[in-house]
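All protein chains of the complex are present and in place, except for one that has been dropped.
Letters A and B name the chains as they come in the text, with residue numbers starting at 1 for each one.
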Amino acid sequence: MAEYEVRFASHPEPIGVPAGTLLVDVAREGGIEIQQPCGGQGRCGRCAVRVESGAVRRRSVLRLSKSDVAEGYALACQTVVEGDATIEVPPPEAIERRLVTDHIAPEAALPEGYDPSRAQTIRRVEIRLAPPTMDDQTDDWGRLCTALRQAAGIETLDTTLEQIRSLGAILRESDWHVAVTVDLGTNGAPRLIGVQPVSEAATAPLCGLAIDIGTTTVTVWMVDLLTGRVMRQASQYNQQIARGEDIISRIIFASKGDGGTVLRDLVLETINEMIRAMGERLDIGRDHIVKATISGNSTMMHLLLGIAPESIRLEPFITPINHLPRLPAGEVGIDMNPAGVVDPLPGVASYVGADITAGVFASGLRDSAETVLFIDVGTNGEIVFGSSDWMVTCACSAGPAFEGAGVVHGMRANRGAIEEVWIDGGTYEPTYRVIGNVAPRGICGSGLIALVAEMFLTGIVDKGGHINQTLATPRVRRGLHGAEYVIAWAAESDTGEDIVITRVDIDNLLRAKAAIYAGFNVLADRVGVPLETAEHVLIGGSFGKYINVEKAVDIGLLPDMSWDRFEFLGNTSVKGAYLALIDQAARNEIAAIASAMTYIELSADNSFYEAFTSALFLPHTDLSRFPSVAAAMT
Amino acid sequence: MALSGIQIYKMLPQTNCKECGFPTCLAFAMKLAAKQVELDDCPYVTEESKQQLAESAAPPIRLITLKARDHEVAVGNEVVLFRHEKKFFNRPGVLIRVVDTAEEAAITEKVAAASAYSVDYVGLDLRLDGFVIEAASGDPAAFATAVGAVRASSGLPVVLKSDDPAVIEAGLKVLEGEKPLLLGANSGNWEAMADLAKQGETALGVMGGTLEELAELTEKIQATGVEDMVLYPTASAMGASLAMQTQIRRLALKNFRPLGYPTIAFAGDGGNPARESTLAAHAICKYAGFVVVDTFAPELIYPILVLRENIYTDPQKPIQVLPAVYEINDPKPGDPVLVTTNFSITYFSVANEVEGSGLSAWLLVTDAEGMSVLTAWAAGKFDAESIAKAVKEFGIADKLEKHVIVLPGHTAVLSGELEEELPDWEVKVGPREAVDLPGYMKTVLT
Partner (left out) sequence: MPIEIPVDKWPGTVNTVTLGATAADGGTRSKVVTIGGERSLPFMHFENETPHPPVIALEMTAARPGDWSQVLLDAWGDVVDDPARWAGACEEAGADLILLMFGLNDADGNPVTPDFAVGTVKAVLQATGLPLVVLGPGQAEVDNEILVPVADATKGERLVLGLCEDANYRTIVASAMANGHLVLGRTPMDVNLAKQLNILMTDMGLPLDRIVMDPTTGALGYGIEYGYSVMERLRLAALQGDAMTQLPMLVNPGYEAWRTKESKVGEGVPDTWGDWAARGTHWETLTAVSLIEAGADVVVLRHPDSVTRVREAIDELMTLETA
């Protein structure tokens, strides 16, 4: 048999091997380490190398794009030598960036051509008032209004008693040269936020907040309203969790005694802690924060505003209010300028709230002539199917598994969270990637998805999600909740405990994914438009910044479509809130979206339950819906 | 071809004006597609769209109503072959046959008993719908006497059965102001029978051994102006009748008008209840509009009426088990009471886990309208009040020495209120998942 010489860029000597040798074996021969997390099955793509020159044959190019192959990339575990060749082993980070199914959410960017002076509802107008005289007996307030009209064309102005009380002194102290901060409102009715001496205003920041209140996670972005740029982002678990993990528990808690007040205080505390921390960091005082847009599901919105949410959970599931007016910040209780304005975004129904209308706007679905599927995966999964012509939406209860809660070793997508896993199909040994490259503390939503997908494809769990206890590996064992699989031994974890996934965890995740997939099906059936006609699948939600589409398809969470149709958008709810904060046109469009969406109540008949049980399987009871997974299993 | 919601939506104004009572035009369009609203509810729909959307409104199987003094029975209007596709709408009328050659006293006794029969099934009052009076005598006077005897002892609707128009006419005269079914017309007598039906404005039963025979007759009769008909396929053996009933239903659903009528099936076998039980089950399951039995015996009629009720329930409702106390592994007075809802899958998963563990328990299943524990709890249908109500309703306390009740872990929040509702009970919170139940019972409860 022919012998060929293979050269590695990092290796001094060429390595002689017979024709047909796998590149990984060539590398091993030369003492070069190539990672093979999936055990050389061509599934994970982590062993990609670049063939600089020479003849090789690729048995499989799974996970490589056409352009990757054109550039010479090949999977070392699936590629054999057919001639002399020169190979480059790229660093692992470089490979991960190339993999087509790893989707990283884009950072928030300013809209193209954004002009803060036009798009904003907040105006800071510098005005010089003519001081009063014995001849000019106009009152202070009238004088301010006139000057404002002349300077900025603002005809009427709302204010508060508090502001009127202090107006005279400020005008005189500043020698009638002031900066007036006004919120123009979306549909007229401008409101005075503050008057300050020009000297002070020149250096004073002018800030806003985009707030997304999730059942599990609350996110706050602090935004410079003068430029529209995001200055800082923060996320925390919603402190209400201590009073119930899911929406229903919260509603029930709110309906008992002073429960509503307790929950309101908890979410305010969650938000305000983040605002204070960011303020300290950026040196921005509360008075400089003059506007906040709020997004969140309907229950969270009601709880924040202290509106009793009880009717949301009881048939026929009606929200007290979907389109809320703008409110003075002082009444709401957010730690910002009390004269500032809080703008709660509009919702559609009890279980499709502002987080979805904002998310749909941020996703761009509304501009699409083609059919688009948008999902926001959190504790509830909300789904929107439609285009610029029509939109239907529904909500399904997924539980908190995707946010890393309700799972024994679950955690949020923070430092220390396992976010990607591969398992060697021969040895059942896992390899994982941890956010921040530190010792693992737990596993986040995307990590769970990857883990279950790998366990499934390697036969550690069957299609029903049962762990196969007959496997010869110490990683499968019996624990408190029945069978479990150890991902990280105590010695390698940051907590000093084994990190495991249990049968109950897997059941939880299966239910979560089944609820979402069933939602897709019911929506598509109800309008009579096949799911496969969706040109794009836009994913928002709480996975953190990363999701591996292939693995989400493997477990049957996402429909089996060409991977390039998926786009991962990250937290679209806060993005929508951010865009509404800095651009009133965006705010108006969100209101239009809220009115145009048709809500479908899934509990109206059996069809959701049917779709749910058939999705309660890996990847699905009807395997023909998942051809790529069927192919991967053989 | 039925239009989809989106197709209908495109013909609507798309203004989301909400005046139809739905939040968006698409919501309205989907209701239209499901035939749950009328197009007229939209004030702004164009004439052009109206025409496009006007599908044949007539139901594929005609609704036939028999009326008498105390009762009326309506059958037909079915739209599917299989109940799961939508539902079976109008329960078949269950009728008892009497023959005019029987002693008048015997007729009176049988009819009075059958007419008065009423049995409670899960709170429903189940009753028979009427009688078939069969003219075996061939004598109009004897028939009229029999009809009179039936009418004297019952106010339920009747079917008059004879192929002699003169006999039918004699019976019809007794039933002033009623709408009986005249059974029936055949190829020899159809004109006279049609006349009688027209005069009396009653429904006419049409007999035939083949589909062709039936269809030819109904067309001819319909041409005389009689609209209400019932088909009587005379094949009596189960195999043949199943074939005919199925073919009639299939053709009717394909809008083949000559067979678009409900059917009548004779499950009576000269009073052999053993065979009647199988024939009646067969007729109820497979498409009969009226089911006729010869024997009136409560032990036979009760299961027949229950089967009819079961087959004609709405299958779009979730699968439920009957709220009750279920005994698992022969429980003793010292064993605990576990609570769950009446959604079948929930019940099965709890029952199977406990059963499989060999541990004994009383499983209290509450009426949560067939929802799972979490869903029912979310919608307020599984709360302390409803659990306490079930505890009292099923009298479980009397069977126990130790009053321990275990809530599903997901509803731990109910424990305080349940303690208030059930002061004599010890309320415990079980695990969230059924799979953890055996472990919980072994460690916590013992």
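The criterion applied here is as follows: a residue touches a chain if its C-beta (ideal position, glycine included) is under 8 Å from a C-beta of that chain, and two chains touch if they have at least 3 such contacts.
Computed from a predicted structure; not experimentally measured.
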item	value
Chains still shown that are in contact with the chain withheld from the display	A, B
Touch with the omitted chain, as defined above, among B:Lys35, B:Lys50, B:Arg69 or B:Lys254	B:Lys254
Touch with the omitted chain, as defined above, among B:Ile6, B:Ile133, B:Ala170 or B:Ala215	B:Ala215
Listed residues A:Ser166, A:Thr427 or A:Thr621, member touching the removed chain	A:Thr621
Hidden partner interface residues of chain A, rising order	462-464, 466, 468, 470, 610, 613-614, 616-617, 621, 623
Hidden partner interface residues of chain B, rising order	82-84, 117-121, 209, 211-212, 215-216, 219, 235-240, 242-243, 246-247, 250-251, 254, 256, 258, 273-275, 277-278, 280-282, 284-286, 297-304, 306-307, 310-311, 313, 315, 319-322, 330, 344-345, 348-349, 352, 355-358
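In this section, only the chains that are shown with their structure count from here on.
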item	value
Centroid spacing, where centroids are CA-atom means, of chain A and chain B in whole angstrom	49
Complex contact set, residues of chain B against chain A	4-7, 9, 16, 23-24, 26-27, 30, 33, 315-318, 345, 374-375, 377-380, 413, 432-433, 435-436, 439
Touching residues on chain A, where the partner in the complex is chain B	244, 248-249, 252-253, 313-315, 390-392, 397, 480-482, 503-504, 507, 526-529, 595-600, 603, 605-606, 609, 613
